[in-house]
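Yeah, one chain of the complex is gone here, protein chain that is, but the others are all in their spots.
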Amino acid sequence: MNPSPLIDHAPLRVTIWNEFVHEKQNPEVQKLYPRGIHGALAERLAGPGLALRTATLEEPEHGLSAEVLRQTDVLLWWGHAAHEQVSDEVVRRVQERVWEGMGLLALHSAHRSKIFRALSGTSGKLHWREAAERERLWTIDPAHPIARGLPETFVLPVEEMYGEPFMIAGDAHVVFLSWFEGGEVFRSGFTFQRGHGRVFYFRPGHEAYPTYENPHVLQVLRNAIHWAAPILSAPYPKTHRPESLEPIEEKAGTYGKAGIVTP
Amino acid sequence: MNPSPLIDHAPLRVTIWNEFVHEKQNPEVQKLYPRGIHGALAERLAGPGLALRTATLEEPEHGLSAEVLRQTDVLLWWGHAAHEQVSDEVVRRVQERVWEGMGLLALHSAHRSKIFRALSGTSGKLHWREAAERERLWTIDPAHPIARGLPETFVLPVEEMYGEPFMIAGDAHVVFLSWFEGGEVFRSGFTFQRGHGRVFYFRPGHEAYPTYENPHVLQVLRNAIHWAAPILSAPYPKTHRPESLEPIEEKAGTYGKAGIVTP
Amino acid sequence: MNPSPLIDHAPLRVTIWNEFVHEKQNPEVQKLYPRGIHGALAERLAGPGLALRTATLEEPEHGLSAEVLRQTDVLLWWGHAAHEQVSDEVVRRVQERVWEGMGLLALHSAHRSKIFRALSGTSGKLHWREAAERERLWTIDPAHPIARGLPETFVLPVEEMYGEPFMIAGDAHVVFLSWFEGGEVFRSGFTFQRGHGRVFYFRPGHEAYPTYENPHVLQVLRNAIHWAAPILSAPYPKTHRPESLEPIEEKAGTYGKAGIVTP
Partner (left out) sequence: MNPSPLIDHAPLRVTIWNEFVHEKQNPEVQKLYPRGIHGALAERLAGPGLALRTATLEEPEHGLSAEVLRQTDVLLWWGHAAHEQVSDEVVRRVQERVWEGMGLLALHSAHRSKIFRALSGTSGKLHWREAAERERLWTIDPAHPIARGLPETFVLPVEEMYGEPFMIAGDAHVVFLSWFEGGEVFRSGFTFQRGHGRVFYFRPGHEAYPTYENPHVLQVLRNAIHWAAPILSAPYPKTHRPESLEPIEEKAGTYGKAGIVTP
């Protein structure tokens, strides 16, 4: 019944998780991200108020031990080729930390990651095409903290296409919509909440394009990290409360103590 | 690209699933539900336009084979003591059918069932007390199809208490709120959608009380079955669409066919 | 406390309202809609189960007397040049009928009509361009009743552009998103509810293009009429309830009957 412990971290503790597969297998991707997408993001998002670390699939427990998660305020997740190699145990652990209050940023193809699917309750299915096409993003809720400082519209000269219908939950609050050269539209940036934790999905970020060099994209991620920071961090309350707060009338003769009908 | 196959079943095919544990273990519950909660519901919900069948945990595949699910328009789910005995395979199968369009009614302690948790993305945690207390339900969206014919308020003389905070997803559209004698309130009836499928959670229905004899409760379930009937029934679209719908400008010299930067 | 009167009209009574200004002022528009947009819609939406009538701005009370509204289940609204000539009294009357349960379809430039603004609580502002450009609509909730029979995507060869950000309320449930040739995206079809009444906004329908000949557009309107039909039709309940439903403890000595502190 007491207020939950409030969080006021300085600095904010951020863990950037990346499956780190394409960068090792594809020389072209390696040229774009020589230290991996996680490395590039850690470098480019660095700044006052943020304590950044990285974690990858190949580390023990994928780098996401209970201790690491306990000390993470906001987790970024980039995955694509190796969704199924992420252990169910780690996914459950991450999900529980989100329920407790940890923020989660699901990036690009994380729409099909186990953790996004577990939190949204959907499959995250969509249409896609890799054709080096122009993506134009629109900021449709300019007053949202994640849109802070963003222009009304901005262009990514080449990106992979993701198209609607996108199978997401009904409480997605859409901040960014995308227009694609090839004719599709997409809900590219949206928030939702599960338990105490805030989740943000952001579409751009295909490994074969220099999207994470774009200053607007980096600004969205910076804003989203601050937005997703926990207000409180505690397990969701769940109590057997045999004593009532208000008086309950005796109903003896009809129902016994356990509530079972008695003659 | 073609319209999905429309559904216009007559009659509507309803499967009532019950773990069927308390009724066999507790003589008092057995007195209330001699043919099981599933049996009582099948009997009391029977009527024109509905083809009802039942399924229970102890049957092979819990009575929910792929074939049974394929022929089910709306599934009712009552579980409590045996959530963890439900196989993950069956849960995944049910979830996929919901995504395709099958309606789901999660009853009472199904808030902690694997299927409710998988679809909502939450743990379904809440507070509770079993003290034979009065529950008063309020219809807060009287224009919702599930509220059709229901009074503004009605009383269940004895029920188990479920109390807030209730860990559910943000797109829960609340139709019924409960007041409890002992001081709690609860979002007792709400809808949400995942993929093509409609889900309704309804709180009342503790095994130790004659809740499923209450005509208002039965009316809510009847309304909800009709509301949850599929509009269409098809897997969510998900297509690799290499050819674009609108022309994409050549960007040769910067990005190759696979979209990789080339010199 | 009694259930509200249920509605089960056959046929459904539909009133198509049009300001009917452009058709009389612009010969090119007149060629497209010689009997007005209302006349064209009345003709093309006619079918079993629907009793259609029309009303226009120039009629007494704009053709929307209390009696006409009382006998209307679903109202379609097309307005653009004459929003400010619609009397506040008629707008209030329409709003109250929506609160009672009447459905409303706001078409195209009705986004700036008094009635849309009054019901959504916003200004309905957006960007626009009239350049005969291609609009491609996407059905993003294919399981919604309004999407029944619609393809995943369809094209209007020439339309006016409406662009985001579009100032609408947060409970807009989006069924259709638009892609425009010129680079914009738009939430082109969405629903919301106010009181007992269901509202659907649908973007296409510029007076200078033959949009209301498009079979998909007509199908959307037909579906929406059926979707918006009232479940019940009654003023929202609002009661001074001096007697409580559950016993209230005496608190004499501190607060008197009117609740005022007394010594």
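Brief remarks follow.
By written order: A, B and C. Residues from 1 in each chain.
Keep in mind that, in the parts below, a contact is a pair of C-beta atoms (placed from the backbone, for glycine too) under 8 Å apart; a residue touches a chain by one contact, two chains touch by 3 or more.
It should be emphasised that the depicted structure is a prediction, and the values quoted were computed from it without experimental measurement.
Among the residues B:178, B:193 or B:233, only B:178 touches the chain that is left out of the figure.
Seen across the whole complex, the unshown chain contacts chain B at 136, 138-142, 152-153, 163-166, 170, 173, 177-180, 183-185, 187. Although one chain is not displayed, its contacts with chain A can still be listed: residues 1-4, 6, 101, 134, 136, 142-145, 147-153, 179, 181, 193, 195-198, 230-232, 237, 245-246.
Interface residues of chain C facing the missing partner chain: 26, 28-29, 31-32, 99, 118-123, 125-134, 157-158, 160-161, 163, 165, 167, 169-171, 181-184, 192-195, 206, 208-210, 236-249, 251, 254-256, 258-262.
Criterion: only the chains that are shown with their structure count from here on.
Ranking all chains by how far their C-alpha centres lie from the centre of chain C, first place goes to A.
Averaged C-alpha coordinates give centres for chain B and chain C that are 30 Å from one another. Residues of chain C in contact with at least two other chains: 136, 142, 152-153, 179.
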